[in-house]
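Some notes on the structure that comes next.
All protein chains but one are shown at their positions in the complex.
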C-alpha cells in the first residue's frame, strides 16, 4: 500500500543527527504477525529513554545534580506518576486487525489514526477465525469475560463462523456488482456504493491503520490491554507491543513492570488490613470492611490462602 | 436501560439556580427518530448562549463595554474563530446508531462516550436496511461517494441485505446456545463467550451510547457530518442535531450558519481571480493558477456559469 | 464582571427536567474564599452520582442486574479505574488566583478555560502576600519543597514582597499613563499598550478565569493538587474543591477517598517485601531490592518503625 510496505526501505539507511534507538532500528518496517492475518509494524519513532531523561532534567534544572543516573531518574518518574516526560517519545505503527478489535482500540483517544477506508476501496477477503484453543465458553461468574475452558463443539462453531464470513464477503462483492476477483459481473449496471455495501461485512473482517501515539499513552494502552481482563484478541496485540516497547525504551520498560504492571494498589481499608496482619492480628473478611470480592483479591495479591 | 428511558422523568421537574434553555427543556428525554431503528435523545445539558457570552466577557473584561450586545458578540466570536467560549456549554445525548455509523462518529475524539457493550450483554435483533430511495450506486467520478441515481435492482439488494442480517443474527444466538428469544437451546453445554460470538454480526447492526461533548466540538461535528460529502447515514443524525442545536443556542446557531455552514473559503489564488474579475477582466482556468476542479468549484460558489 | 457575579441570580430559581444536585444548589454562585484575595465559585454543573451510574449501566446493559446498587457500582468503577463514566458529569468554576498558581493549574490540559485578558483590560491592584505561618524556608533535603519550619525574618520578607508589588503596580499604571485610580496622567500622550505594560507585574498578582472540566479530570486534579507534595498555594484551592466535590457527588467522593486519596501502591518489589513480612520473615532494606527512600516510604505507609 505504500512504499515502505515491501522490505526495501530496510536496505537504505540514512544519516541523522537525531537520537537513535538501536533496538527499534532492528525491527522497524518488519511486520510482526498477530492472530491469523494481522500484524504490527513499526513505521517510525522519535526519541528513546534519553528523551524522557532530557525532558525531566529541563524541569528539574540545575537542582537535580543528585539524581544523576538515568535509570534512577526514570524509576523515580514512573514511581511518582510524573507522566509528562514520557510524552516526549513517540511511535508510529502500521496495524492490521479485526474490526471488533479496532472498535476497542480506538477508544484510546489521545492518538492519531488514519484507517483504511471502505468508502474509497474494496476490503480484502480476510477475516478472523479463532484458534480452537481460544474458543472459550462464556464465563458464568464474570459477566464480561470468558471461562477458562473451551466450548465442547468447536468444529461446529468454526464452520459456522467461516461459512457466514464467506457468504458475507461473497454478497458484499455481489452488491458491488463484482465477483470475488473484482471483475464486473453485469456490465449493464453499476454496483451499490461501496460505503453501503460494506455494511454486509461482519465484525471479524480485517481493517488496517496507521496509529501514532506517545510513550505515556502507549504505556496506558498496554496497562489496560495487556491485562488479563482485556479480551484475548486485543491482548494478543498488546503483548507484541510489550516486546516492541522493551526494545525501544528498555529502562522505561523495566520501571513500567516494577511500578505499574507488577504493582498492586491497596485501598485505604485494605491498607488497614495489612497493617493489622503485620501487627500479628487475625483479620477476616467480616471485620475487614472489604467486600467479599475485594477480600479475595487482596488475599490473592498477598499470597495468602483464603 | 436506565430510569430515564421511560418518559416519566419528563413529569418531574425540579428547581435549579443554573441557566435553563427553554428550547431544550421542551425536547429533553424525548427520542428523536433517525433512520429505521435509531434515535437521538437529549439526556442532559449545561449552559446556553449566555454561557458563551459570559465566558467571552471574562476574557475581554471591562474593556468590552462597546460590544454590549449578546448577538453581536457571539457573531464576532464565530467570525474570528475565537472558539474557547463555545467550549463552555455542554450537551449529553443518548444515541442509537448502526455500527458502521458509530465507527465514523467515534473519530471525533474530544468527546466522552459510554457504549453498550456486547461483552456484557446480548445485542437486540435490530439492523439497518436502507430505504429504497437511498440505495445509491457507486459514483464513477467521486471515489468516495454515491452517485445521485439509485441502483436499478433495489429489491434484490434489499432482500440480500435482510437475509444476510437475519442469518447473521440467528447464528449469533446459536453461538450463544440461545434461540432468538434468548432461551437456552442445549442445556448440556454453555455457549460461546459473548465477546466472541458478536464477531458474527454485520456492521449494520445497531449499537447505542451516551455521547457528551461541548458546543465547540458539536459544531465541528456538524460542520463535517452535516456536509453533503458525509455519508448519508451519519448525515441523517447530524441533520437532527442541527435542529437540536438551534433549539438549544439559537444565537450561536445563527452565527454558525452565517460564518461556517454558509461560508466559502477562497484560497490565495482564488482570491486573486475574484479581484481580477471584479476589475472587469476575463479570467479563465488556464490563466488562474487553479486546478480544473478548484476552478469549477470556485465558479460554482460564485454562481458563475462554467 | 457578569450578571451572576452579584448574588441576585441565587434568588431566581427555574424549573428543569435535568438531574439536580441538592448539594451544589446550596453553594452555586457563592464565592468560597481562598488565600488573601482569591475565591472559587461554582457557576454551573451537569449531572451527579446518578450520571456516573447511568453511563456505566449503558455499557454493562442488561447483564448487570447483579450490580444493582449505585454505591457499589461507583466503588467498583473507581476501584478498577473504569474512568469513562466519571467523564459524564461536568462542573464550571469561576476562580480568582495568583498568576504563579494559574501557571501550575493550566498544566491540566483537558479542561476549558477563559481567562481575564490583560491585553483588553487593566488588572486590579490585588496581589498575594503569604500569611506569616506559610513563609516556609527552603527544604534542605527536598529540592522541590518547603521546610516545615518558617523563616526567622518574616517581617522583613513580607515588607519586601509588599513594597515590590506596590511599586510594580504603580509603575504598571504609570506605563499606561494612568494613576492608580485609572485617571489619565498626561493628556498630551497615550500610554504604552496594555499588552506590554503588564509585563512589569510580578507573578503574585491575581488573575481570574472560568474553568470547566469533567468529574474524571477534576478528580485527577485533586489527586495531584490536594497532595502534600503540591505547593501550598494551589493546595489551598484543591482543598476547597474537595469540599465542593463532596457536596456534588457524595458517593463518588467517598469512593475516591477509599481507592485513590487514601490508597497506597506497592511496587512489584514492595509487594514481595510485604509477602515476606506476612510470612514472618525479617526483611531489611539491603535485602529488599528497594532504594533507601522507597524502603522508608514503604515502612511509613505500613506503619512500621524504621
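The chains carry the letters A, B and C, assigned in the order they are written, with residues numbered from 1 in each.
The rule is simple: a contact is a pair of C-beta atoms (placed from the backbone, for glycine too) under 8 Å apart; a residue touches a chain by one contact, two chains touch by 3 or more.
Remember, predicted model here, so these are calculated numbers, not experimental data.
Visitor: If you put the missing chain back into the full complex, which of the shown chains would it touch?
Guide: The chain that is not shown touches these displayed chains: A, B, C.
Visitor: In the full complex, which of A:34, A:74 or A:88 touches the chain missing from this view?
Guide: A:88
Visitor: Contact with the hidden chain only, please: which chain A residues?
Guide: Missing-chain contacts on chain A: residues 1-4, 9-10, 12-20, 25, 28-29, 43-47, 51, 54-64, 84-85, 87-88, 90, 92, 94, 112-117, 120-122, 208-210, 212, 214.
Visitor: Please output the residues of chain B touching the missing chain, sorted low to high.
Guide: Its contact residues with the unshown chain are 60, 63-64, 66, 72, 79, 143, 257-259, 261-271, 274-275, 277-278, 291, 294, 301-304.
Visitor: At which residues does chain C meet the chain that is not included here?
Guide: 98-100, 103, 106-107, 109-110, 113, 117, 119-120, 128, 130, 135-140, 143-147, 151-153, 157, 160-161, 164-165, 167-168, 171, 174-176, 189-196, 198-204, 231
The criterion applied here is as follows: only the chains that are shown with their structure count from here on.
Visitor: Per the centroid of Cα atoms for each chain, what is the distance between chain B and chain C, given in Å?
Guide: The separation of the two C-alpha centroids amounts to 35 Å.
Visitor: Quick one: chain A and chain B, Cα centre-to-centre, how many Å?
Guide: One centre to the other, that is 28 Å.
Visitor: When the C-alpha atoms of chain A and chain C are each averaged to a single point, how far apart are the two points in Å?
Guide: 33
Visitor: What are the residue numbers in chain A that touch two or more other chains?
Guide: If we look for residues of chain A contacting two or more partner chains, we find 143-144.
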